[in-house]
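Removed from the display is one protein chain of the complex; every other protein chain stays in position.
Showing chain A:
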Amino acid sequence: MRVTCVVNGETREADDVWPGESLLFVLRERLGLPGAKNACEQGECGSCTVYLDGQPVCACLVAAGQAQGRTVTTVEGLAPGSGEEQLDRVQRAFLATGAVQCGFCTPGLIVAVHDLLARDPAPSDPDIREALAGNLCRCTGYEKIMEAVRLAATS
């Protein structure tokens, strides 16, 4: 089947999509956008988090066909340009605080934090933990991710 959707502001088409493919697979393997990650492909880790019509979703749980005609924003679409100054404040905060180690959790977390701060510009620590409970990170122990969110909220 053919899937057409708006991804990071551009209309994109994917042909010969097998109906069992996920939005994550289409983004990563058909549209050349591997930013959303594939740590579990079972809805448990949040590494594949993208916006679908403005709502954060696990792209691994969305069937490709469900994205037909809708708007998708991935981590690649958050920064208006390349280079450090052009990065979103959440991306800059992750860099500044050392919240990135292997970085495999990072794209999903950045989308999740971007969404959190859009809803709640000044979240308390328990609010941050609650909002990010679906995003696993194996490297950092989350302390520097907490720092990154606090920094992004104030920048």
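FYI, contacts are C-beta pairs under 8 Å (C-beta built on N, C-alpha and C of every residue); 3 or more make two chains touch, one makes a residue touch a chain; residues count from 1.
Quick note on the criterion: contacts and distances are computed from a predicted model.
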item: Record-based protein name (UniProt) of the chain missing from this complex, from "Carbon-monoxide dehydrogenase large subunit", "Transketolase", "NADH-quinone oxidoreductase" or "DNA repair protein RecO"; value: "Carbon-monoxide dehydrogenase large subunit"
item: Contact set of chain A toward the excluded chain (per top definition); value: 18, 20-21, 28-29, 32-42, 44-45, 47, 74-76, 79, 82-84, 87, 91-92, 94-95, 98, 100-107, 110, 126, 128-130, 132-146
